[in-house]
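Every protein chain of the complex appears in place save one, which is left out.
And now, chain A:
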């Protein structure tokens, strides 16, 4: 109730004030039009009296002030035109001091003063000094601030700056500086005084009002920055010390914070760099509640940008020892403000780190130092739970990654892992993902096992269950994404040197092996293929180099591979393991290691027998076994016989007849390899084909019985195609008449009473016959072969 009344009242008073101004302005204008000095002075004084109010908040007072300001502009023009009023400015200056009340008197005095300076009938510095002193008479904060603001406004373009028309004998830049400094000092005092005026319960309102006025005070610093005559020396020796003295001595938190920030924003970065010591030494002298971290962060950010835009100035940064000065200053702040929350402290160091990375990117010791300081802050405290603080730590750790495209550089910072250790498990993983993404994006290779060790320590949150989190609690999608990232990461670990590469693989395995059943299916394949690539590289080489035994041999790697793939049994992932064993078998074949290859095939068969139960999975698995076996040539007769026997045996035992049929005729290829020295056992090929034919027949009968119509003849056509394949390859067991017989069989089946038209098998048969026709028409040896096969009828 009280507040709304207050606002309504203020509106009323403002309206009254404006009305008063307008009223007097009317008469003022009349006076000006008739060049009546006396009347002009009278009405302008009355007008200005409205500004004597103490009932308005700064925001509303400003509105009143602006109207008065407009009128004073007119008045100034009038004052300047002496021929209109006939009063010399020097007399005018005297005359206006007779105004009744002090505030109007001073506004008028400043206005005349402006004209006086312009007239150059007296040195600018004298008039300015007089005015700035006289304004002391108004000690009410709001009124005084606006009055002095007016003074600053009208004097701006009349300061005896270098190159200005007001510069002269005895009128120097120094005088301009002293004037502005004094006005600033007085304004700050008024501003600070506001803090002690209101009763305590209106504290928030007070702060708001103070903030509304702050730019009036800050403007003076801006004016100072615009004075051309101020060079670095003057800034360093006069301006900055004076300003800092006022800031420190006023002991007001609001003012100190605002003005420090002002200095940083308003004066050139070059000056800040050269006066760094002075600027920073003021910091510990400020009120303990001042948000120094923001001030320092602003400073560092400006200097960072300065360095970025002007890389040629980097030596200067070194020369003034910017880093150590800033670092020390921060240290002092940390000591003084023991209760600073972690988020604040870390964000301060993030700014310092950004600065360091921009200005001294080659000084890894500096970067490490900053990280070390953070470790100290985080030590002795429980793991971070504050999300803002965590974000800051992630920003801290990400900065070196962004800067150094090569992750390896970041990995050499000894404090980097120590900072990570203080993150809670969840954030640790987030950071680990950031690291991996950085590596993948920059395509940075990690090329030694030492570095891999450091890297995997850093990302250990992804590799195994850290305390506090169990895999069961994790979101599945997130988990998969993490693990896939780790799998991708493995492809960036590489060294040309086989010895080192093997060390890398072993290091990775050491970390990854304890990942548990949920992680192994992701990590094992990547590692296996890394190892297989290494095997291939070593293929041509001998076991020993220069007579000495070398650790990196295919045999040793296969032993390792065996161990690695074996761990999939804890998942369990038999289908994956089977595929990987087959990959190894083929690789061992390429290395001419018969026993090793045999062993891998054995493992695959064992998994097939004992673990692959799903019928569809069995079909795929057996085809993979057959396909691999078909390609390997390292086996002697006995071993080969054992394996092919197993393969065909299992093929015939698949659950569904069509699957059996197809797997068995696939086995026919085990006995015919097109290579020069490849096996070419025509009889066994034919045996397989005949067997598959029998199975197809049985399948046909079964569908007759169960569905009452003849089944698709597709299987027969497939088998026919296989016969044609071996016929063309020159298998003596497969003659034209055999093929002819099969063709007739299919035709009969298709034309039988029970036959259901099956477009798929029809088309297949048609295209097969078309193929035969095509081969016949080829002529030459092929044409001859096919000659005796008749398609007609």
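One rule holds for everything that comes next: a contact is a pair of C-beta atoms (placed from the backbone, for glycine too) under 8 Å apart; a residue touches a chain by one contact, two chains touch by 3 or more; residues count from 1.
Here, contacts and distances are computed from a predicted model.
Asks: One chain isn't displayed here; going by UniProt, is it "Vacuolar protein sorting-associated protein 29", "Proteasome maturation protein", "Serine/threonine-protein phosphatase 2A 55 kDa regulatory subunit B" or "Cytochrome c oxidase subunit"?
Replies: In UniProt, the chain excluded from the picture bears the name "Vacuolar protein sorting-associated protein 29".
Asks: Looking at the full complex, which residue from A:31, A:154, A:407 or A:487 touches the chain that isn't shown here?
Replies: A:487
Asks: Going by the contact rule already stated, which one of A:47, A:552 or A:587 would touch the omitted chain in the full complex?
Replies: That would be A:587, which touches the missing chain.
Asks: Using the touch definition up top, pick the residue from A:34, A:514, A:752 or A:773 that touches the left-out chain.
Replies: Reading the full complex, the residue touching the unseen chain is A:773.
Asks: Using the document's contact rule, name the residues of chain A that touch the chain not shown here.
Replies: Output for chain A: 440, 480, 484-485, 487-489, 491-492, 522, 525-526, 529, 532-533, 536, 579, 583, 586-587, 590, 620, 623-624, 626-628, 630-631, 666, 669, 673-674, 714, 717-718, 721-722, 725, 728, 760, 763-764, 766-771, 773-774, 791-793.
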